[in-house]
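Taking it in order: structure first as structure tokens, then the write-up.
Complex shown without one protein chain; remaining protein chains in place.
Chain nomenclature is as follows: A, B and C, assigned in order of appearance, with residue numbering initiated at 1 for each chain independently.
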Amino acid sequence: MAQKVSKDYWSKIMRGPPYYGDMLHPILKKNYGKWKYHEHVKPGVVKYVAESGDVLYTVKAAIPKILSVDTVRVLCDIADKYSDGYLKFTSRHAAQFLITDESKIDPLIDELESKGFPVGGTGKSFKPIIHTIGWNHCHTAIYDAPGLAKAISDELFEYWKKPDLPAKLKIALACCLNMCGAIHCSDIAIVGLHRTPPVVDDEIVSKFCEIPSTIAGCPTFALKPKVLGPGKRSIEVDPKKCMGCGNCYSVCPGMKIFNPKYDCLSIWVGGKIPDSKTPPKFSRLIIPYVPNNPPRWPEVTEIVKKIVDLWRKHARPDERIGEWIERIGWERFFKLAGLEFTEKHIDTYLFSVRDFRSSTQFKWE
Amino acid sequence: MAQKVSKDYWSKIMRGPPYYGDMLHPILKKNYGKWKYHEHVKPGVVKYVAESGDVLYTVKAAIPKILSVDTVRVLCDIADKYSDGYLKFTSRHAAQFLITDESKIDPLIDELESKGFPVGGTGKSFKPIIHTIGWNHCHTAIYDAPGLAKAISDELFEYWKKPDLPAKLKIALACCLNMCGAIHCSDIAIVGLHRTPPVVDDEIVSKFCEIPSTIAGCPTFALKPKVLGPGKRSIEVDPKKCMGCGNCYSVCPGMKIFNPKYDCLSIWVGGKIPDSKTPPKFSRLIIPYVPNNPPRWPEVTEIVKKIVDLWRKHARPDERIGEWIERIGWERFFKLAGLEFTEKHIDTYLFSVRDFRSSTQFKWE
Amino acid sequence: MSLELNIDELKKELEKKPWLIEELKKGPWPGFITEYERMAARKEITKRMMCQLELSYRNRTTLWKHGGAVTVKGYGGGVIGRYSMIPEIGPPSGSHTFRVNQPAGWFYKTDKLRAICEVWEKYGSGLMNLHGSTGDIILLGVDSPEVQECFENLLDVGYDLGGSGSVLRSLSCCKGPALCEWALIDTLDLYHDLTMTYQDYLHRPHWPYKFKIKISGCPNDCVAAKGRADLAVIGTWRDEIQIDQEEVRNYVKSGLDIEHIVKNCPTKAMSWDGNELKIDNKECVRCMYCINKMPKALKPGKDRGATLLLGGKATILHTAFIGWVIVPFMKIEKPYKELKELLEKMWDWWDEHGRYRERIGELVYRLGMNEFLRAVGLPAVPQMVWHPRNNPYIFWRPEELE
Partner (left out) sequence: MSLELNIDELKKELEKKPWLIEELKKGPWPGFITEYERMAARKEITKRMMCQLELSYRNRTTLWKHGGAVTVKGYGGGVIGRYSMIPEIGPPSGSHTFRVNQPAGWFYKTDKLRAICEVWEKYGSGLMNLHGSTGDIILLGVDSPEVQECFENLLDVGYDLGGSGSVLRSLSCCKGPALCEWALIDTLDLYHDLTMTYQDYLHRPHWPYKFKIKISGCPNDCVAAKGRADLAVIGTWRDEIQIDQEEVRNYVKSGLDIEHIVKNCPTKAMSWDGNELKIDNKECVRCMYCINKMPKALKPGKDRGATLLLGGKATILHTAFIGWVIVPFMKIEKPYKELKELLEKMWDWWDEHGRYRERIGELVYRLGMNEFLRAVGLPAVPQMVWHPRNNPYIFWRPEELE
């Protein structure tokens, strides 16, 4: 780090992000805080009406989450052409164009579609998958979330285009138990899992790791110190107590948790975040093991499709997946979906008792 | 224990309780498992009709939980006179007489009432209080549950006689945190609390206690060993970590937890056990401190009466106290009841996070 | 005890009249002070217990000491040692408690009750609890020298002790088939059979802590088993609620608000068209509500058995637990082989792994339902949980990997 820095460096840093006021389309500035209502015009297109009478249309397009600068420039070109040089990305990472001239909507859609950015995703539709970076760029990735996101999105593409699901469909993927993206409150979530304890690389542990904090960080007390020789220490794992969270690997590279042969994917359903009707809910485990099968994970996409179809068939209007399942009961859902229930579905951790059914109320199936 | 025992002693022990078959009124034996339905005849009286057409009336009378043999004999006399020498005690410790001859009902009621055993408690009424033994006979009692039970029952007497509450009313009292009687699922519960940490009597601890297990038994890790001298050990309390559960005193008499000046009563509401409509519920803290004010604890009886009146006024038919409160929300209940909410009402223990409101859904009051 | 006890001062307190406990003689509910008075008139121990009680009321504290081990020959439990802190005033050398095992469902023939009164008048204070919260007949206050003989006399009149300490505690059960149309299992027979089968576990301390079994004939749970039994056996059914439509209409005619009932069904399994009540039984969760409201018209189904819930207990130490489903349905038929086998497996596992003063529910919490289920050979089913787990902290056994 003995690099040279430019003279005014210390006055330039800590400048913060670009000021949003400079990033807003003039119509947004004018009507800031004074929007009146919105209407769904057609898939991908929402009309906003301001108290001033001003009208704005948003057009939402799917983009890959990993983008080249080339593609970003294409999006900029389109924004220059149709939306006065302004655009927005949504919190689920779609691109949104802001159109003041209604007649530009269809040409914009044509151009977006022709360039490979399908328009859709408004209303009760399949939303862009929130996913993490996977093998593309992370050292703890069990599977490649961007790849699986692509495969699932292809599978559910029709629901991107047609907003006729019972409610919104929010899928999120995390390539390891760190669960970047906070996928734990998603309608459908897919998490990479380790099924074997870490293999300890004594060399690395003794040289590079803070042994006490690594040991203290294991939530199930599976670790204890091991003496290798005079002044040389490492860590010992009790495999029976390890549930593969990978926390030890996060803090110490010598705790080699990866095991491509046994690592797998798991599927979770029923989470949500809004308070609309029902409070936020966690996603719940439905399948603890699905093979890690790149490049397109057919086992996963098949299950996802099946759950979505089941939900479409059985849910009432406005029912998110979790709301539907809680109405019919998890026992019924497992039956309907033909899923196997095992001991792995029962919580064994900190708050487990509150998940146990302290009641004789249940359905037989 | 070097006492002599009778010759046939070893063949007599382990005989178990009296055989219930010998304890049943002949009409119960005859219609065993073949009862058809029941009807409420009037307060305290229920009519049972068997498939055979047989009819039986039960008459329910309040009795003290602590009884002298004299009074038990009085009850036996009454049973001999009216119910063929048979009687039953209920799971909440009322006496029940089994009448086959309808014309005996009123004379029986008259006799019971005149002897001081008021008839009532059927249907949607105030049920006998479940309570523990208190100062009468327990070494960990903070207050006298039998005494308070009497005081509250006097206060609520009208609801014993008239079954016109929104639903059943089940009150339970425990004189210490051991909560004998499992009062944690009662409509209203009153528990004795310690508010100060134990004072350690080093003499007793060092002589009579198993120090490691006493220390290990403290749920909040408030205890650690203390060396008094060579071979002489005791225990040290961290007062900040102690929440007065009394578990250390249960296993070691030297951990003197009693403090009549500061020990107090606490009030809990909203529990239930049946699965009818809603699953079983825990009682929840509403008042952490009420003074321990024998002989009649006026502060407690007043609050209990107030809650019952509030419930009568606001609940819908068939709503137990907890069901009513959960419908309107605890914030509304606190407001209606004019109760103060404090940090003490928020769980700080093992499963606390699951009690925290992870939602923006709440009422302002 | 931060209280310093001065016997002379305490004696003086007793001279101040009226006594505080006399206040408890007022009011319409039957009180217990007159019960003391009755026995105090002829029993010294009871008089002393009463003096001590008055002093507790005056000083706002218990005056009983931490109990010592008091037992009868051959038993580990059933008697609770009790000594006064003020033997100069209270019982001088012991005022122990007998827990006497009650007959199933607390049904009595009067001669049996009179018999226990006889014994208790002779040996003890003459005061008893009918019944204790666990269910026993609680005899309060017997002096140390009388314990063994009193017990033998109890045996002679047909009684035996109940449980105390780290044993199987006295069971309890609702009146069930003896006097309830909803009893879905024979609560009384199961109570008696288990009690007799496990006499040894009941009387001789074996375990890490106490174990309680309570049996209710239906989900109304009239012995509150779900909240306070390590194993709750709750009658239930698997088929359809039996409906007598004519009687439904009669209820409605006589003013029953049936819409209110239909609305309160937790799974909205009912519908009423003004003439007929329909129940969608596969949606019904057998909560009993509709049946409770119309006992003449509705009856539980015919394919009967029990749901078993594990882990109910009071608040010490891991907070109170309400029992949770471990077996959604088990046929409960004599000689109750399946249930007994399960109990024994559970006890073995708990006995092996449980810590000192750890209830079985707390052990399941500590080691996990997975360990428990595997140890006792029960299949995991969704009925055991409100919802599946929300964290990925899953255990895998090596043999599961392939």
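Here, a residue touches a chain if its C-beta (ideal position, glycine included) is under 8 Å from a C-beta of that chain, and two chains touch if they have at least 3 such contacts.
Note that the structure is predicted; figures quoted are calculated from it, not measured.
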- Note on the structure: Residues of subunit A touching the missing chain are 1, 3, 5-6, 9-10, 12-20, 22-25, 28, 32-33, 35-39, 48, 56, 58, 62-73, 75-76, 79-80, 85-91, 93, 98, 116-118, 130, 132-144, 146-147, 150-151, 153-154, 157, 160, 177-185, 199, 213, 216-217, 219, 245, 247, 249-251, 253, 256, 258-261, 263, 271, 273-278, 280, 282, 292, 294-296, 317-318, 349-351
- Listed in rising order, the subunit C residues that touch the chain left out are 315, 319-320, 390-393
- Task: Pick out the residues on subunit B that sit against the missing chain.
- Result: 177, 179, 184, 191, 193, 195-196, 219-220, 239, 243-245, 262, 266, 268, 270, 282-286, 288, 326, 329-331, 334, 341-349, 352-353, 355-365
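Just so it is clear, only the chains that are shown with their structure count from here on.
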- Task: Please name the chain that ends up farthest from subunit C once chain centres are defined by their CA atoms averaged.
- Result: A
- Note on the structure: For the pair subunit A and subunit B, the C-alpha centroid-to-centroid distance in angstrom is 49
- Query: Among the residues of subunit C, which are close enough to touch at least two other chains?
  - Reply: 219, 226, 266, 285-287, 318, 322
- Query: Which subunit B residues sit where two or more other chains touch them?
  - Reply: 275, 280, 351
